[in-house]
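Here the complex is missing one protein chain, while the rest keep their positions.
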């Protein structure tokens, strides 16, 4: 694997490296870690990389690696740059024959995401989009329970992603994360809606197996002088007729990353919280709620596949992230060997999810500017 | 005290009697417990009442009790009938010189509520509207913390009331509660929005000290053949510029009465759940969250006033309800004696809250029928 | 009902009055509230009592009330004095033909408790001993589940009662509670072991249906200059062969009244915490843990009988206490009317539990002074 972005001081680059390394299936051997070549070199040293494979820019990386013999060159390119630098390196990576890991949101705009997917199909490559929360065993268990009909027909879908880290104005004070995430030139049309709104939107569609068809949004920029939204909520309508509520905010002072969903069918409901990630609550109208737990013998095959340690030894965010990488690499290997796919166990988010995420962002912004109540979510 | 409604098999009548009795300040001595005189008589026997003061209808009760000598007649009339029978007995009670305890919502319509308040003012009487959740010590603590500015300027207000008991069609199967609460002739313009939506609406305004000025609602009747809404959500705008989200549903299969609010200011946030009623979480961006608890030495005077036992011995719903009754009776006694008011400690919900609640119901229904995004909440 | 003790400033007297009043089955009409007759008079005024039935001492109360006509005199005497004043008024009450409610521990010594029970039997009266925690619906549910064999053969029994209020030296600073509870002349042979150790001991025997036969205790007086123990723990052996651990401390700085038990059989386990009193966790080796909740349709008849409001509206300590009073009064009424007993629903702690509690106290103290490991608990 080679990495684009993720130089010293990056948050998500380090996370990707841990996630990729965890299971001993993927080895980082090359990188263009920064637009500053000196930083790229230093990062390569930190990672014990061969200096010959530490590049000053992503174009050089992709060209040089593509020219290496097959037994030497990398197979996966992991792109962990800010949003405005997602599509261009990914497009080139596809053209050069690499599979791609990409941070979300997929692109700078819906249009750009579609073009990227077109290129991917033309080149026959694969893309992993890092909607990390779908990697948690109990999120997969939730999806499996709903898919098997245990909750009956889904009626109500509630999703939340409150954070507090942007409750005050951090921009311009050497806070790299705050700087680019609140900058329209780098982040895109949305701030909070792109950064965390897409995560909870993706999670609701993933777990429910349904798709949002219409929404009605209230988007706010709460902190004075901020250039992008830092808060929002929406009423949702799904393709099955179910309805829902989505909330994502970065100004909930004192909250960490309190991702949560609750989904109710006509037979029962379920609830999951990232802060108690190894628990899935199942709720029933006529019998006690059940506390489903990671690592137990009674959970689904897909939950077991995405688990590493026995019940009670908590697995966390890095393991969820590693599940994306492991499933992606196993799926690529199965594709390469022509093995029968084991898709059910190896599912990972890709371009379909990425395009819907971009459509979500643009529809949320459109709705917030409209006096009309319901706006269609079109892809 | 005399009670109108609350005959054998009533849920809320028994709750009122426990709440009124708990502190030894109020004695139930008369009642017209049912529109069925035989049921009224039997209920009176259950309660060890003097049969002479058990009446077959509320008009007789109010007339006979009003005619008793001052040292004998009741002072408070507690009305616990379905919504369509709130205003008429309350009006007559005011005319006959009684103070009134009334279940929420205040009336069958906003208009009726206003007329009732007009009569109250004309007759110089007082009304307690039973928004029970405002009686919890930690709800009062939350209000006190916000009022004192500890959270800074309030930005986001989230309120929830999910229930599951109406997730299936119970009407017509001898389920008294389901029958009247889903019947437009007895419940009014709304089902869930009147029954529980008003509670969470009131709670948000009470705790935040703010008022909703506009809302955008999605109201649903999810269970087939039901005549009134059993689900809803709304985006909210408050008079200070704060925004929020409100959710109330009766079809969250497996949920009990999971009332919850979360409120964030620019300095911090707070969170309360009825199912952990003696805990108020205070959240701060730069230091650990604090677990504020009922019965501790460090809580506000108003929380202490509304507490009966030491910390760690949980107080519950009945104590919250009893706090309404106790505060109302103490306030009436203070008024009677001309004592300086201790309003801060003896606050209770009254007609102002009731009228806003009726306006909320009617605005939610209007919004749900509108294609316009934001609808003003007018009283 | 008449009350002995519980004058102004008393904690437990007020709790008893609320508990007795809650269900409208018991009316407080007389009292000797204090050894200070003036205080007794004032307390009677607070409670709107007939001054003729407010007495300066308990002997007068018992004699005068016994002399009243049957339709006028009280039937129950509630004794809420410190430990050294339990036996004498109770003995006299039995002799005068009254049934008795008594705070725990039952007496000043095991010997005294036995004498009291002998008198009770001779006079044919009944005694309610206020082991409040056994009044919680979910405690009764736990007992019912174990009794029905759902957990299989019980193997391990863990009980805890940590408090923090005596973590510093409060004695002598006008803290009435601390004063008498740490005074050997009023509290008896033990401090913490009598005050809270007996509660958790009783709870373990009540829920498990087993009896402690041997124990090995470590008892400490941690706060300097304190005269009685404020901390202790014991290894336990039960009559079935099960073993356990009991912990009770008053110096766990920052803890409230964190009563908890966990019991494991060969088929499953259960866990209950007072601070989440309406939840009983059932744990299974091969399927999800279940969250059993007060007020739900699936709990046992005895749990339902001891519940007043729907699920999700929390019931607390005062309701648990009121369950003792209600069950006692209903049992007395059944006895009076010669009705077939409904003992299973109306169970309450009495002299058998009281005598075992006194034996526990004395055995704990004996063990703490012994170099021998296991000491028999003899009654």
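Going by the order they are written in, the chains are A, B and C; count residues from 1 in each one.
Everything below uses one rule, namely that a contact is a pair of C-beta atoms (placed from the backbone, for glycine too) under 8 Å apart; a residue touches a chain by one contact, two chains touch by 3 or more.
This structure is a prediction, so every number in the text was calculated from the model and none was measured.
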item: Omitted-chain contact residue, chosen from A:121, A:176, A:227 or A:313; value: A:313
item: Option from C:252, C:330, C:358 or C:377 whose C-beta touches the chain left out; value: C:252
item: Omitted-chain contact residue, chosen from C:44, C:164 or C:295; value: C:164
item: Per the touch definition above, residue among C:156, C:175 or C:273 touching the missing chain; value: C:156
item: Where the missing chain touches chain C, by residue; value: 151, 155-156, 158, 162, 164-165, 167-168, 216, 218, 220, 222, 231, 233, 235, 243, 245, 247, 249, 251-255, 262, 264-269, 282-285, 289, 370-374
item: Missing-partner contacts on chain B, residue numbers; value: 281-282, 286-293, 296-298
item: Footprint left on chain A by the chain that the document does not show; value: 11, 14-15, 17-18, 21-24, 28, 47-48, 163, 165, 255-258, 274-278, 293, 295-296, 308-319
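Definition applied: only the chains that are shown with their structure count from here on.
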item: Copies chain B and chain A - interface residue numbers shared by over half, same or different; value: same
item: Longest centre-to-centre distance from chain C, chain (CA-based); value: A
item: Rotation, 0 to 180 degrees and nearest 5, that superposes chain B on copy chain C via CA atoms; value: 180
item: Centre-of-Cα separation between chain C and chain B, whole angstrom; value: 34
item: Residues within chain B bordering two or more other chains; value: 165, 255
